[in-house]
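Everything below concerns the one structure shown next.
Here the complex is missing one protein chain, while the rest keep their positions.
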Amino acid sequence: MAITGVLRPGHAVLRVLDLDESVHFYTEVLGLKETGRDKSGRVYFKCWDERDHHSFVIRKADRAGMDCFGFKVQNAAVLNTLEGRLREYGVVTERVPAGEMLETGERVRFHLPTGHLIELYAEKTSVGNGLGDMNPEAWLADQKGISPIRMDHALIYGGDIDGNRKLFEDVLDFTLVERVKLEDGVTDLATWLTCSNKAHDIAMVRHSEDNKLHHVSFLLETWEQVLRAADIMSMNRVSIDIGPTRHGITRGTTIYFFDPSGNRLETFSGGYQWYPDHHPITWTWDQVGRGIFYHDRKLNEAFLSVLT
Amino acid sequence: MAITGVLRPGHAVLRVLDLDESVHFYTEVLGLKETGRDKSGRVYFKCWDERDHHSFVIRKADRAGMDCFGFKVQNAAVLNTLEGRLREYGVVTERVPAGEMLETGERVRFHLPTGHLIELYAEKTSVGNGLGDMNPEAWLADQKGISPIRMDHALIYGGDIDGNRKLFEDVLDFTLVERVKLEDGVTDLATWLTCSNKAHDIAMVRHSEDNKLHHVSFLLETWEQVLRAADIMSMNRVSIDIGPTRHGITRGTTIYFFDPSGNRLETFSGGYQWYPDHHPITWTWDQVGRGIFYHDRKLNEAFLSVLT
Amino acid sequence: MAITGVLRPGHAVLRVLDLDESVHFYTEVLGLKETGRDKSGRVYFKCWDERDHHSFVIRKADRAGMDCFGFKVQNAAVLNTLEGRLREYGVVTERVPAGEMLETGERVRFHLPTGHLIELYAEKTSVGNGLGDMNPEAWLADQKGISPIRMDHALIYGGDIDGNRKLFEDVLDFTLVERVKLEDGVTDLATWLTCSNKAHDIAMVRHSEDNKLHHVSFLLETWEQVLRAADIMSMNRVSIDIGPTRHGITRGTTIYFFDPSGNRLETFSGGYQWYPDHHPITWTWDQVGRGIFYHDRKLNEAFLSVLT
Partner (left out) sequence: MAITGVLRPGHAVLRVLDLDESVHFYTEVLGLKETGRDKSGRVYFKCWDERDHHSFVIRKADRAGMDCFGFKVQNAAVLNTLEGRLREYGVVTERVPAGEMLETGERVRFHLPTGHLIELYAEKTSVGNGLGDMNPEAWLADQKGISPIRMDHALIYGGDIDGNRKLFEDVLDFTLVERVKLEDGVTDLATWLTCSNKAHDIAMVRHSEDNKLHHVSFLLETWEQVLRAADIMSMNRVSIDIGPTRHGITRGTTIYFFDPSGNRLETFSGGYQWYPDHHPITWTWDQVGRGIFYHDRKLNEAFLSVLT
């Protein structure tokens, strides 16, 4: 395989304050498809063009935020290998039995240096994208709401993002794609890492508090779909943080917005495709505004402070 | 590395009938950047967002067609490994010394069962995309013509495409993404293979004559850029084969057109991103028209017959 | 009023072979909204962003084609004035009583020199576009199918298109926007006329048989919506004549396709906006292909022969 090891972000599990309101938001406004509920109260969703059973899960809780972020790996052997490498690296891992999460095989769990819970798994039931594997149409006719293509990545906040990066690079074979430097020109404020041809599969920002979520991101096909998404948000009075605009970092076009519980989400489109022989891109402190929001060229107040 | 082995198509070398006319076409109309000429008469080009010295090369000859198609591999060790695997598989390989192609390291050459010459290489001088690696702008302001993002893939014609597929899969770790079946429901008319998250890095169609080129393809960013490309072709009276339209296979939007020597090229955009856990898609013979040209739903005469 | 006299194309009445099949096609695939049926069997439709009760009407008949094409005029006084001018010009006119067509005021009917039946009317019930006149949203959330913005224009075929043009210009205050000349450089093969800022409100092609319809056209908002329309046509196995492509004439992007009865329709987008001080554009015979289909640069066989 030329794509090996960790394949992609596979699921984000988020806490919400009101389950019914959230299910309505995620199905009718964001346009995910509900694919199941389990006895512990979790509700499972997938995006229209995803094949696996789910990529997004919510559960009711007293405060918003992200329980865990999962990555699908190539196969069971790779899962074992990565678990071994994590332990060898000094990381405590835990096995969650197959089926604890609906339609999902055994998961290997561990905490990042920033306190975030990460899961690796090799198996999740393929339910298909509704087009079939024979003579498919170009897209699914029956869609509603914003209807992203896939859950794409997350941006997390915490203290030891250097430790995070080292772990993702040395153990999970991720690669640095872009970084923002603090005023000292040495310390990373933020890093964007990939395990694929994507410009980012996970990103992280240095922050005083650990285990915080900045946003979970969903992919749209075009800039016109980004406009349509913003329109749908306005029609539904969804709180928009910023956008439509472009990131300098990754070049993607974007909207940041909030779910009813205050969890920040992103719908984005575009950006370049990355290869391992590309040089990482560095943003200096004086240009961080343009790096994050290419048109405004300054950070908005919320970017560094509003987290769940 | 989660992206390993063969990284991507790295260069296509095409024969043209008139060098000056072709250089004008490839720089002013297609909008590639000329990056060098060598003493053997080859002219080198790159697309604006490519980092390596060149991805497209032409040389004057009596008849049009493709001399060879090259893939960049991860590093020199991978190059050695892949050479060893090719030989073990029974393929005769040849080493071309570094520098024989401008700014390019040693290449390992071999012929596919369909007679096409393939090159693998690990080193090519990175000249950058003109934006730099520090605080880059979102795109290069100084572009002309159609100006694709990158050379993306080739579609080749020949007899033993089963042998090709087996070699690409077993030796070079490519994977089957889509296929079209002949009327017998068993034999492949065509296959699309990937070594990345792209829906295809190389494709092949079964044909009575070996070593033929159907097209070399260049990536555009959006469907609006596809329209702009078709407009520029018309303004320059470039011969368009078909398009703008959509492929059912890969879902990409596309134009097929011809360079002044009759080599077919493609500018395309979009399509889905592939992962190794996706099931390959199969098109049956009665749906091949819709698979190739999603809107016309029939093959045009040229598709199966006009080759170089 | 700076917009006076004839305002715009107001309705096309087409004959279809199977009413149920046609209603399904026009509502589910083209995505018009059915707004009523009358006792004579006519079914009425509107596009989502139109305010008036209907812009498209079908009735069952033994052969396809267009019964009549209607224009809305500024008010009842203008209707009287135009009727007077028509009669003075030597045209026989007929008054059809209010209500004969659902929710529509009195119509003044007459035949063009090419035999087509034209209707003028000043009143049609405004049912609104569903967004209201106070604090409207940007578009209607509840749409299905292709869902054009409005019925936009028609292209008719017949013998005396010079007479048509003279009548539209001299009596109805239309203006010539573009024309195609025959090989003699003198005779018009086709003309495009406007009564607004649109590049065309009606167009006509010289043809041996009178009273024929080439197509009725519906406006889409963007080139991406043109692609989506072509996709929806393919998903529903609608017969596409040509497209997506661009017209040289008007610059609009377009798809020609057929309803289940063989009536040609168009979904198009874009094109320039016209003002009375613009010079008309002339296309010479040798460039007619590029004028009609800007990318193919040749007429397809159907353009001059397939009519209803």
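Which chain is which? They are A, B and C, in the order written, and residues in each are numbered from 1.
By definition in this document, a contact is a pair of C-beta atoms (placed from the backbone, for glycine too) under 8 Å apart; a residue touches a chain by one contact, two chains touch by 3 or more.
Bear in mind the structure is a predicted one, so any value in this text is a computation, not a measurement.
Undergrad: Which of the chains on display does the removed chain touch in the whole complex?
TA: Touched by the chain not displayed, across the whole complex: A, B, C.
Undergrad: From the listed residues C:11, C:33, C:198 or C:228, report the one that touches the chain absent from this view.
TA: Among C:11, C:33, C:198 or C:228, only C:198 touches the chain that is not shown.
Undergrad: For the chain left off this view, which of A:50, A:224 or A:277 is in contact with it?
TA: Per the contact definition at the top, the residue touching the missing chain is A:224.
Undergrad: Decide which residue listed in C:24, C:63, C:237 or C:278 touches the omitted chain of the complex.
TA: The one listed residue touching the chain not shown is C:278.
Undergrad: Taking the full complex into account, what residues of subunit A touch the chain not shown?
TA: Touch with the absent chain occurs at residues 223-224, 227, 230-231, 233-234, 237, 240, 243-246, 253, 255, 290, 294-297.
Undergrad: Touching the hidden chain in the full complex, which residues of subunit C are there? Just list them.
TA: Residues in contact with the chain left out: 1-8, 49, 51-52, 72, 74, 126, 133-139, 149, 172-175, 194-198, 221-223, 246, 248, 251, 270, 272-273, 275-284, 287, 290-291, 294.
Undergrad: Can you list where subunit B touches the absent chain?
TA: Counting only subunit B, the missing chain is touched by 137-139, 141, 222, 224, 231-232, 234-235.
As a convention for this text, only the chains that are shown with their structure count from here on.
Undergrad: Based on mean C-alpha positions, which chain is nearest the centroid of every protein C-alpha shown?
TA: Of all chains shown, the one whose C-alpha centroid lies nearest the global centroid is B.
Undergrad: Report the inter-chain centroid distance for subunit A and subunit C in whole angstrom, where each centroid is the mean of the CA atoms.
TA: Computed from C-alpha means, the inter-chain centre distance equals 48 Å.
Undergrad: Subunit B to subunit C: how many Å between their CA centres?
TA: Taking the mean C-alpha position of each chain, the two centres sit 43 Å apart.
Undergrad: Can you work out the whole-Å distance between the CA centroids of subunit A and subunit B?
TA: Averaging C-alpha atoms per chain gives centres 31 Å apart.
Undergrad: On subunit C, where are the residues touching two or more other chains?
TA: Those would be 224, 231, 234.
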